[in-house]
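We show some of the complex, not the whole, and keep each chain where it was.
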Amino acid sequence: MNSNVMGPPDDRGRFGDFGGRFVPEALMPACLELEGAFLDAWSDPAFVEEYRLVLHQFAGRPTPITPLPRLSERLGLQLYAKREDLAHTGSHKINNVIGQTLLTVRMGKSRVIAETGAGQHGVATATAAARMGLSCTVFMGEVDTERQELNVFRMELLGAKVVSVTSGSRTLKDAVNEALREWVTCVNDTHYCIGSVMGPHPFPWMVREFQSIIGSEASQQLDELGVGAPDAVVACVGGGSNAAGVFAGFANLDTRLIGVEAAGGAAVRSGSPGVLHGMRSLLLQDEFGQIEEAHSISAGLDYPGIGPEHAYLAAAGRAEYYAVGDDEVIGALSLLSVTEGIIPALETAHAVAWIAREAGGLLPKGSTVLLNLSGRGDKDAAQVRAILRGEA
Amino acid sequence: MKSLEVHLRALRDSGRKALVPYLVAGSTPDWIRHVEAAVLGGADAVEIGVPFSDPMMDGVVIQEASQRALERGTTLESVCEELESLDGEIPLIAMTYYNLFLHYGLERAAGRLRQAGLSGAIVPDLPLEESDEWRAACDANDVATIYLVAPSTPTPRAREIVTRTQGFAYATARMAVTGAASDDGEGPRVAATLRAAGDVPVYVGVGITTPEQAKRAASYSDGVIVGSALVKLVLNGATTSEVERFVGSFRAAID
């Protein structure tokens, strides 16, 4: 293995051919400032210490590794789960927002903005903003504010303002556009707290760094459990932040890194190179280069792109990416629930579905597999119920 | 020096303030007639927006026009084809997002623009640092690469942009996406920085909504770009003569 597969990007923010900084000139100074601020903070032991302390005291880190004995037996594998569902607000999203809000304070800014799809990243951002005393505005497509009313309410409870985005397809990608448009008007006092390993440099790298605590904890915990390096690490991929975070702990080991995309949002499997939201990456686009909407049962995977580092890892052959269809996901969610007493998020259920499908196939029997359990399924209960009852 | 720049420098040196109306290609069936009307109204160049699904730098008006254009099946290719039918004398400048060129192929795209009579291109999500490949493609096809400068751009960086931009330097008057505004914003400061930094013409855009604003902007720059205000008129169903009159009112104000 290459000794530093998931190192920093080059000085133009590129991972191989991907990444970069495709933003309006108005945002260039903010991106450059952010890059400097992050570099400075991330090499400042006091900042790193504070980031870790907040994650520990406030967000409940380290999250445990849970052996999954009954599912393991069912599938003929040795399965372990990294329990990001137990982190505050119910997913890995909190790791990133705590890093970014601490950085916001350090940069002397008083406000954050964020995009959100189903609301997970929005709730996490509103949470961290409340904790740090920052004001917060979240952009959310109108389609999503309507189908995720409760998450809108949660953000408001946490003191955030939620802006319903009526442009374009009125979903996540338009919320990103709108957040970027807003950012142009307020870069001086506002940080754009992006929700995944995407966007212009330094975001993909910075978010990966903030999420890499998942992987570094997990590899140490597996060592302590006597498991050592697993044969494979499997994570679902929307923008790719939970995957990047867990992969980072295993990239320099002899472990297969497996990202599972939603079939209807499979930027690696079905996309092609392009530029969107400040980055060059793999995107779902039509024959003319217009960006296509992603369609997945899970709102968190409903993004037509993927973080540039994943595009690079795929091109470099270091990580493998597969797609799982909506039809496989509900069964996988039930399977984990009933065998292990953990209801995963629909996003996470994609990773479970792939493991269940490939046990004995792409995952040889007896393999040791770490599932990154990126989030809890409470948020999805109503939707899953409607699907199972044939109402959706 | 690109032909666009030769042309625009000559215009400036003649003492005439440049008027550059912006239209979204394909947003109405008769958009080509609007381009002609803009010319009749006194445009010195026309900025042709090629619609993109995710116009990150644009406000609601241009978003809406772009969406209508996309729904009408507008593509980079269709825009170029329709423009070929135009028997124009004055320069056309493409404005769109990078992905459309990238997807079309950079060399091929720049060639296609030139062939269609577009002699310059503004790509708002392509800052200096990312534009080498695109500029090379443009250079090979006599398409000018026009850069924007924002109020947030530090002076040293603004200077560098001035040395790189071709045709003119686009001074954005405010920290905002395209759309209506009522004041001059930071246009005077940005334009002054750019004029001090080099010799290229400096045009002011973003938020120029009325002839009075345009007049003020022209007083401290070499030209003005009128975008959302005109696009809004078109969205509201303007006839070609209304477009001509509207552009004419700006012409009168800045002359």
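Note that the chains are named A and B in the order they appear, and that numbering of residues resets to 1 at the start of each chain.
Simple rule for what comes next: a residue touches a chain if its C-beta (ideal position, glycine included) is under 8 Å from a C-beta of that chain, and two chains touch if they have at least 3 such contacts.
Worth saying up front: this structure is predicted, and the values here are computed from it rather than measured.
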* **Formula for the whole complex, using the labels of the chains displayed** => A x2, B x2
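In this section, only the chains that are shown with their structure count from here on.
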* Asked: Which of the residues in chain B come into contact with chain A in the complex?
  -> 52-60, 63, 67, 70, 75-77, 97-100, 102-104, 124-130, 147-154, 157, 161, 172, 175-177
* Touching chain B in the complex: which residues of chain A? -> 12, 20-30, 167-168, 173-174, 177, 180-181, 184-187, 272-278, 283, 285, 288-291
